[in-house]
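Apart from one protein chain that is not included, each protein chain of the complex appears where it belongs.
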Amino acid sequence: MSADPLVAVESLRVTARRAGRTYPIVEDVSFQIEAGSLLALVGESGCGKSLTAAALLGLLPWGLAIASGRIRLEGQDVLALAPAQWRRLRGRQVGAVFQNPLAALNPSLPIWKQVVESAQLAFGLDRPAARHRALELLERVGVPDAAQRLDDYPHQFSGGMRQRVAIAVALACNPRVLVADEPTTALDLITQAEILGLLNRLRLEQGLAVLFITHDLSLVAEYADQVLVMYAGRVVEQAEARRFFAGPRHPYSRALLGAIPRLATPEVRLTDIEGLPPNPLDYPSGCRFAPRCPRVIDRCRSEDPPPVGDERQRVFCQRPWAAEGI
Amino acid sequence: MSEAAPRRWGFLPLLRWGAFGGRWRAQPLVASGLAVFLVLVAFAWLGPHLYTISPYAIHPHRLFRPPSARYPFGTDDLGRSFLARMMYGGQPSLGVAIVGSVVAMLIGLGYGMASGLSPPWVDKVLMRLLDALLALPTLVLMIFFAAIVPLGPLSLIVLLGLVSWPGLARIVRNEVLAYKERDYVLAARQYGARTAYLARKHLLRAMFPIVVVNATFTVADLILTLAGLSFLGLGIQPPTPSWGGLLGNGSNLAITGSWWLILFPGLAILLAILSLNLVGQGLLNRLEGR
Partner (left out) sequence: MWAMIVRRLSVSAISLALLVTLVFFMIHATPGGPAYSILGSHASPQAVAALNRQMGLDRPLPEQYLIWWAHLLEGRLGYSYIQHVEVSHLIGVYLERTLILDLAALGLAIAVAIGVGLLQGYLAERIGGRIIGFFQIVFYAMPVFFTGILLIYAFSMQLDWLPPGGVGHTLAGHARHLVLPVLTLALPIAAGFSRYFGHQAREEYRQDYVRTARARGLCEWRIATHHVLRNAVRPFITLVGMMIPVLFVGGVLTESVFNYPGLGWLLWRSALDQDYPTVSAITLIIGVLTILGNLIADLLNSMLDVRVRYE
């Protein structure tokens, strides 16, 4: 693999301002993604995984801000850019696909216009060229009869097809990085598999660096190169996928794997883990998972968990499970 | 509004905030709007007891005095105390609109319920008639009547009530149609309850919150209509003061630079409408669970 990753996030910290106080929402998240590689960012809803992606895209909701850290896209420090410059990178260097394909497309524009809108603006395509480009993109993401469907509106497509269209939208300017925020959660199981397969194919064909966000570890077991598990705004385990799936070391990771939901309902409750994630405005001291952890010891509640392990599998825990030998 | 059957609301429905989900103190819009409106009411009806200068006493040597300690709102073109005229002017401006909207509320409630509970073809005819009535704005209708018969306070109340009910009638009718489909009404019908009984027992109570909200907006509309009419010289006639009439007079005298003759009546009308809009909007938010 190349030494220069397409995405490099270092010590990212995102904070919220409420009533004059700042609260950390995402703390000390670091990762790198090389070309053609897929990083799975996993956690329950509210753990900060989507906000990490939003920070990477420069699309944090109002009231949240990147307090510190560094984000590099293809070697370029985007936080040093003016907002307008950063905006120009979106679509061209990094594309994004989101959870709900039903709402992700503008209901009152024909799809071909949406697919190539960013490419038209970026490369100044005329109408025939733009339509041609739209056709090419829709075919690439596997929309059947794409030529006949260019002028259709989003509501004329099924959920799975709309997600394909949304992927075509994201790829219109040939970005090298793709952020996929729970792209399959709202879909049925068969469609999920199809969309995953499509993303995987595109990644291999085009050498995309993919940040794949999900709450469902089983989805990414087959495709991920790296796994990053977050809990309550912090990284709890970060590992090469093979090692991780051979033996996750953090109690939370184990619980996640044990709690793989059978039915793909969005934002499923992890019933195997007692309790709920803590409120970001009121995080406990020490390890944030301690209140729900089956292996908790006194030290967990008072001290921040230390990093354990090496580059290939690092876990933040006082009492991690033993590493499985690979 | 919850699905639960509304409870008995007694004889003073305005005091029953339960229908709006309680905790009206938590509604800053309603509370502040109500406070401003009550201040205006107190200004009009209690003010004259505290500031006892007559609104009709003419002082030829004290014309167009700007606001001062003795005349806080200045004097007008006949040297009358403008504060006194503003206080007395508030009584017809607010009173006629409030009573008129009660009249409108009763007519609109009756018409809307009758339309909603009637067979569909009667309902259709009644609704088309409403369309025709709604095409004529209240102020235009009032100008029409003012052109034909001279209007006093009583005829103003009656006519304002008579012309401003169609909007409410339509809302009531739509609510009736919606409530007819509710389970407890259907259940009551199953037990053989008659239409008149249903209207009294269930619909009237269920209708209460939406009627209060719309009555609030209607009062605001009528204050505006009446002020506009008086401004045009077709409503309450001088020398009886009214806010609209005072503003009309002030605007004819604008060339003299007497800004107080414009500012105070204009602000009074604005505040009255604004405060009632706030109350209505606050209650509406509450009803819609926003």
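Things worth noting here:
Labels A and B are assigned to the chains in the order they are written; within every chain, residues are numbered from 1.
Quick note on the criterion: a residue touches a chain if its C-beta (ideal position, glycine included) is under 8 Å from a C-beta of that chain, and two chains touch if they have at least 3 such contacts.
Bear in mind that the values here come from a model prediction, so they are computed numbers and not experimental data.
Note that the undisplayed chain, when the full complex is considered, contacts A, B.
Residue A:L57 is the one among A:L57, A:A130 or A:V143 that touches the chain missing from this view. Only one of B:A44, B:I236 or B:I273 touches the absent chain when the whole complex is considered: B:I273.
Note on the undisplayed chain: of the listed residues A:G20, A:G75 or A:P107, the one touching it is A:P107.
Screening B:G74, B:G90, B:G116 or B:G250 for touch with the missing chain picks out B:G250. By the touch criterion stated above, the residues of chain B touching the omitted chain are 128-129, 131-141, 143-149, 220, 224, 227-228, 231-234, 244, 247-248, 250-251, 254-255, 257, 259, 262, 266, 269-270, 273-274, 277-278, 281. Within the entire complex, the positions of chain A that touch the omitted partner chain are 57, 59, 62, 84, 87-92, 95-96, 98-100, 102-109, 117-118, 121-122, 153, 155, 166, 169-170, 172-173, 179.
Rule of thumb we're sticking to: only the chains that are shown with their structure count from here on.
Centre-to-centre separation between chain A and chain B, using Cα means, comes to 56 Å.
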